[in-house]
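Omission of a single protein chain aside, the complex is shown with its protein chains in their original locations.
Chain nomenclature is as follows: A, B and C, assigned in order of appearance, with residue numbering initiated at 1 for each chain independently.
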Amino acid sequence: MNRTLLEVRGLRKSFGALLASDDVDLEVLEGETHAIIGPNGAGKTTLISQLAGNLFPDRGRVLFAGEDITALSAPARARRGFARSFQITSIYPDFTALENVMLAVQAHSGSSFRFWRPAREEPSLRSAASAILEEVGLGGRSGVLAANLAHGEQRALEIATALATRPRLLLLDEPVAGMGVEETQRMIALLSFLKGGKTLILVEHDMDAVFSLADRISVLVYGRIIATGAPEEIRANPEVRRAYLGEEVAA
Amino acid sequence: MNLFLVLEQALNGLQLGVMLFLMAAGLTLVFGIMNLVNLAHGSFYMVGAYLATYFYQATGSYLLGVSLGLAGTLAVGVAVELVALRTLYERPHLDQVLATFGLILFFNELAAILWGRAAIYTTLPDYLAGHVELFAGLRYPLYRLVIIAVGLAVAGLLWFVVARTRLGMLIRAGASNRAMVAALGVNVRLLYTLVFGFGAALAGLAGLMSGPIHVVQPGMGELILIEVFVVIVIGGIGSIRGALAGALIVGMADTLGRAFVRPMLATVLSRTAADTAGPALASMLIYLLMAIVLALKPQGLFPARA
Amino acid sequence: MNSRIRAIVPAAGLVLLAAVPLAAALLDQPFYLDLVRRIMIFAIAALSLNLILGYGGMISFGHAAYLGVGAYAVGVLAHYGINDGYLQWALAIGASALVALAIGAISIRTSGVYFIMITLAFTQMLYYLGISIEEYGGDDGMRLQVKSQFPGLIDLNDANAFYYLVLAILVLALFLGQRLVDSRFGMVIRAAKSNEVRTRSIGFSPYPYRLAAFVIAGAVCGLAGALLVNHTAYLTPEFMNWTRSGELMFMVILGGMESIAGPVLGAFALLLLEDALSGWTQHWQLVLGPLLVLSVLFLKRGLAGLVFAKNE
Partner (left out) sequence: MGNKTLSTVAIGIAAALLASGPALAQQKVKIGFITTLSGPQGVVGEYMRNSVELALDHLGRKMAGLDVEVIYGDDQVKPDVGKQVADEMLKKHQVDFVAGIIWSNVMLAVAPTVTDAGKFMIGTNAGPHELAGKQCNELFFTTSWQNDDTPEAMGKVMQDQGITDVYVMAPNYAAGKDMVNGFKRSYKGRIVDEVYTRLGQTDYQAELSQLRSKNPKAVFVFYPGGMGISFLRQYSEAGLRGQFPLYSVYTVDEISIPAVKHAALGQYETRYWSPDLKNPANQKYVSDYRRKYGKMPVFYGAQSYDGILLIDSAVRAVKGNLADKKGMIAAMRKADFASTRGKFSYNTNHFPIQNFYLLKAVTGPAGEDPVMEIQKTVFTNHRDSYAKECAMK
């Protein structure tokens, strides 16, 4: 029923002697929530940097909706509907929450080589951005400087920014990192709300989040995908348990 | 153009190159480790020249004067680091550029008050004056050979310190990961002060060596400073190897450009056109070179940080 | 109450600046007319620099280049007997924009210190070029025999008229600058400064926006150059000296980068300070230097930050 939205074939990237991505193959289906997990140093960051276009592979291809995007820059991928959030919160601290989101809306609605009219007075940008802030639960905080938001709110703002680009695929890099229990719950609720409507790639350490959200999981160890499958399959996979899950589940 | 002349000009280029390297080494280290853009680096060049001249005249001994001049520049460098620059490490480059621009005005005026605005008298001891016959027909000033030797020796010493000693290990580590060095329990502040002081002393060394053949006057550091920035930008900021390569490239390009651009232009253009275009081109050559290098490699030839 | 201040203060400032010619005439002190006119010209240049430096985060250490290009455009045309102001000023703006396009196209590929240094290097090249062109006076420069002619519109030899023209251009630059930084384009420039990675990942390539801003800033500064050469009635490569670029940066920082009008304040502060200090002691740089260091260290938001409380 589902088409492949993102396809990665034979991706390889090395830094000197270190092979950070070792013939990675990955398929993300339209509409699914696909988690990528792996122990520290497994090469997750390198992999997603190559997916998002912040880093270019030595070999291999990345296909997005059937198009080869291997050589495209991050902005070009973003314009094709590939959005991402960052492990370390990446927002505009000196803009208000609303302005943060409006910029992302602006990026996908017409030319930005417009010099005359104040952007903040464009009703279409405003209303679209307000609606998205509402959606992620920041409706009441739109006028606050992003720097003054709480950590959890900043994470939500970042997701709002990504959503505002009307993406076909949303890559979330550790969305609950550094959050307290309550904030984590709120974020999981938000992501559950998004799930289904959007294709999500979730890179996460928090196993509660992964297992409650993911449709499928890929396990990355030493730069290789050692298993891909539904959560139960992954839980049962002996190789995964040995290499990675075992320790944490046991503990 | 005969072969000897080209050889002699190459020696001249080498000599200018090592001089630039002495300046560039400190500047590039300070940037690589402390992330500080220091426009006032030229001021240490000036301080070195003034202090060495002062101590040489006061003591009557050239070697003593040079040693005291070096030590004095080191002390001034450390003092400047402690008083003014330390607070700038975490600030944006813009603030650094402007604050150190302010320091230039201060040092130039201070030198003018202490020693007057006129150039002061400096000279060489007899044993450094005179010439060496390198080949039949190629006489070269002894002092310039000494500068080349000292410069290459310092480059070798720097390589040894950076590549082979614990201090060098810290410097290399500091350039790539400050937090890690701090976590190792190293007194980072002290390390910074030391690096800055020695960088200043190297600039002072360049200044005091140039004193007797150039001119010791307020503002002498700025003329060379911009060229030194060209050097480290071409080489890749933060890289000692890049500084050496950049210095030699700029030294050679500038010298050979001054010597041969006009005669070469004259072979294709009219005499008068060459007379106009030659000097203009020669004086723009190193900037042109830098623009080309950066257009091709925006991080310079040897980027310090991948 | 901040908003009320923000409504009243610009109007009051404008009225006071507009009153300078009258006050100068009443007090029989025409010198102040010249002084304020010169400062306003530098304020326009500093304001243009602030577009890329303060809002765009591009630390150009070579902005004086466009001051020079603008001045040379006027001076060179006048040298060949073409005194038509429209043509001269159009060339000043066009030529500076072109030069900025060339310099920017290469420089903006670099970042950080490399950007600072490559912009400095390009300006040094232009400076040496200016010195070498004998036809236009070389290092000596040359006198602008006839000021730019705007028949039927304005006579620049009339000190008051020229003053009001500069004031009008300054006010226009402030107004347009404010529109620009608030526009879609301005938001992208500011976003790229604030967080480049984020900006790229929402789909903006900063390069074309930065380049456009660089060209706009160059063009405005070129106009300031055209004004400056008419003000001094003298053309000299000194306009492109690297210390001049440093002074422009100081005006921006001293005044404050967070507002469009900050650099104007900075221009007034720096040039008045220079004037006062140099009248007081020949060692004025000994005082000015540390003052500048202190202002960088302690006036993080510039003078504008001192005068007005943080607005959000």
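Please note the rule applied: a contact is a pair of C-beta atoms (placed from the backbone, for glycine too) under 8 Å apart; a residue touches a chain by one contact, two chains touch by 3 or more.
Because the structure is predicted, anything quoted here is derived from the model rather than measured.
Peer 1: What are the shown chains that the omitted chain is in contact with?
Peer 2: B, C
Peer 1: Using the touch definition from the top, which of C:202, C:226, C:265 or C:292 touches the missing chain?
Peer 2: Among C:202, C:226, C:265 or C:292, only C:265 touches the chain that is not shown.
Peer 1: Against the chain that's been left off, what residues of chain C make contact? List them.
Peer 2: Residues touching the hidden chain, for chain C, are 5-6, 9-17, 19-20, 23-24, 27-32, 34-36, 38, 128, 131-132, 134, 137-143, 171, 174, 178, 228, 231-234, 236, 238-239, 241, 255-256, 259-262, 264-265, 268, 272, 275, 278, 282-285, 303-304, 307-308, 311.
Peer 1: Since one chain has been left out of the picture, which residues of chain B touch it in the full complex?
Peer 2: Chain B touches the chain not shown through residues 2, 5, 8-9, 12-13, 15-16, 108-109, 112, 116-124, 129-131, 139, 141, 143-144, 210, 212-220, 223, 255-256, 258-259, 262, 275, 278-280, 282-283.
Following the convention adopted for this analysis, only the chains that are shown with their structure count from here on.
Peer 1: If you connect every pair of chains that touch, what shape comes out? Choose line, ring, star, complete or other.
Peer 2: line
Peer 1: Can you identify the chain nearest the overall CA centroid, using each chain's own CA centroid?
Peer 2: C
Peer 1: Which chain's mean C-alpha position is the greatest distance from chain B's?
Peer 2: A
Peer 1: Rounded to a whole Å, what is the gap between the Cα centroids of chain B and chain C?
Peer 2: Each chain reduced to its C-alpha mean, chain B and chain C end up 32 Å apart.
Peer 1: When the centre of a chain is set as the mean of its C-alpha atoms, what distance in Å lies between chain A and chain C?
Peer 2: The separation of the two C-alpha centroids amounts to 43 Å.
Peer 1: Express in whole angstrom the distance between the two chain centres, defined as the mean CA positions of chain A and chain B.
Peer 2: Going by mean C-alpha positions, chain A sits 48 Å from chain B.
Peer 1: Help me check something: in the complex, which residues belonging to chain C touch chain B?
Peer 2: 53, 59, 61, 106-107, 109-114, 116-118, 120-122, 124-125, 128-129, 131-134, 242, 246, 249-250, 253, 283, 285-286, 288-293, 296-297
Peer 1: Please give the residue numbers of chain C that touch chain A in the complex, ascending.
Peer 2: 179-180, 182-188, 190-191, 194-195, 197-205, 209, 212, 312
Peer 1: Using the touch definition up top, name the residues of chain A that touch chain C in the complex.
Peer 2: Residue positions touching the partner: 52, 54, 73-76, 78-79, 83-84, 86, 90-96, 99, 102-104, 106-108, 111-120, 122, 145, 161-162, 164-165.
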